[in-house]
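Note that one protein chain is taken out, while the other chains of the complex remain in position.
The block that comes next holds chain A.
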Amino acid sequence: MESKAIELLRIIEGNGRVSIPTLAKMVDATEEDVKRLLQKLEDDHIILSYSAVIDWSKVDLNEGVTAMIDVKVTPQRGVGFDQVAERIYRFPEVKALYLMSGAYDLSVVIEGQTMSEIARFVSEKLSTVESVLSTTTHFQLKKYKHDGVVFGEGEADRRIVVTP
């Protein structure tokens, strides 16, 4: 991939709202080139979506609960883990799903409104999926950092205003 495309990806990964004219200046390209590159990256499903990192704990009535569930499964002949993974990630409650090395196979991230809602999902939906052998559920207590973003007030610019 051309290096300008990688540079663009790194910039918008940090801030998806940078305008096309600003992006063009930053990477020393024309606006048309930037538009074309972004379109191609979208068409190739390299850029999948543009989203915001939100601290929901600060939004009233939107507390929510997040759990990370370690899942052990029996891989199936011919399709390995992919088929069971697909059966799990299709549930809208599942925010993320990873195949892991180590003591368990799949790591499932679930978001729900309450702990009981998540407990119900695990017992009724996840553990009943064929080839799921066991589940271990961990509830998140506090989010400190997510997708490279530190939660909280952030650090103020501590520099003095004019220096040599």
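To be clear about the criterion, contacts are C-beta pairs under 8 Å (C-beta built on N, C-alpha and C of every residue); 3 or more make two chains touch, one makes a residue touch a chain; residues count from 1.
Operating definition for what follows: contacts and distances are computed from a predicted model.
Colleague: Write down which listed name, "Fe-S cluster assembly protein SufB", "ABC transporter permease", "NADH-quinone oxidoreductase subunit G" or "Aminotransferase", is the UniProt protein name of the chain that is not shown.
Modeller: Answer from the UniProt record of the missing subunit chain: "Aminotransferase".
Colleague: So which bits of chain A touch the chain we can't see?
Modeller: Residues 7, 10-11, 15, 18, 22, 25-28, 155, 157, 159-164 of chain A touch the chain that is not shown.
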